[in-house]
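For this depiction, one protein chain was excluded, whereas all remaining protein chains were kept in their positions.
Chain naming follows the written order as A, B and C, and within any one chain the residues start at number 1.
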Amino acid sequence: MIIAEITMTPLGKGVSVSRYVKTALEKIKESGLNYKLTPMSTVVEARTLDDIFSVVKKAEEAMLELGAERVVIDIKIDHRIDKDATMDSKIRAVEM
Amino acid sequence: MIIAEITMTPLGKGVSVSRYVKTALEKIKESGLNYKLTPMSTVVEARTLDDIFSVVKKAEEAMLELGAERVVIDIKIDHRIDKDATMDSKIRAVEM
Amino acid sequence: MIIAEITMTPLGKGVSVSRYVKTALEKIKESGLNYKLTPMSTVVEARTLDDIFSVVKKAEEAMLELGAERVVIDIKIDHRIDKDATMDSKIRAVEM
Partner (left out) sequence: MIIAEITMTPLGKGVSVSRYVKTALEKIKESGLNYKLTPMSTVVEARTLDDIFSVVKKAEEAMLELGAERVVIDIKIDHRIDKDATMDSKIRAVEM
């Protein structure tokens, strides 16, 4: 699996932006991808880069529809092809 | 325009990775997108998120073809719809 | 509290770098800061930027001592002064 961490921040919509983050998170849930919410981001697990980019596009569209005029998006992707890593296997590897 | 900063790093391919960065940069050049090389990343200017994601996919494929077994990709996107920002206008706005 | 997400990646030490991540995580634990391990990073909660930077320096030193010759460090900080956010309050705000 490809593991990706996604952060989306609307500018100019006040100091608290949780209403916008919620609508983006809704799109991640609808995608059916396995995900984990962290205090700074949402981490997803996907078979392809296209699956990740597709959900990012939908999440951003939802923020724009809600009224955001500027969105800063951070995507960090960890793609390894030597073995099949998952979100859980990555955490286990450093906890042990 | 949407401005995006792209960084791609292969793991396990030695301390110097410029051979890999060059092959990724080649794909960015081939895309025809306006770009700027910085010491830490390549910044591109695009009309759509798809244009950005398309070049990221091609650049990563090129790194994998060159032998990378694990690639860490960072994409930071600044998308504003209230006015038409460019790479140059963003720099001018803070330099003046 | 200031919430910070920290990622540290050694280059040139093979495709699997969990031995290095573990030694960095050890320093975060020793700091006494409240932390959460995610599949892509470690998130910490601190009173000051100095507390965050201090643990990053110790974690990087530990990676260099273990033999890393090049380390890429990502730090994303969310500092709000209008109210006292914590790692848990940030997650609750978007889950509800």
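By our rule, a contact is a pair of C-beta atoms (placed from the backbone, for glycine too) under 8 Å apart; a residue touches a chain by one contact, two chains touch by 3 or more.
No experiment lies behind these values; they were computed from the predicted model shown.
Mapped onto chain C, contacts with the missing chain fall at residues 11, 49-50, 53, 56-57, 60, 64, 69-82.
As for the chain not pictured, it touches chain B at residues 3, 5, 7, 15-16, 18, 21-22, 25, 36-41, 43, 74, 76, 78, 80, 82, 87-88, 90-91, 93-95. By the touch definition given at the top, chain A reaches the unshown chain through residues 9, 11-17, 69-70, 72, 74.
The criterion applied here is as follows: only the chains that are shown with their structure count from here on.
In whole angstrom, the spacing between the mean C-alpha positions of chain B and chain C is 25.
Chain A and chain B have Cα centroids lying 19 Å from one another. Residue positions of chain A touching 2 or more other chains, listed in rising order: 74, 76, 78, 80, 82.
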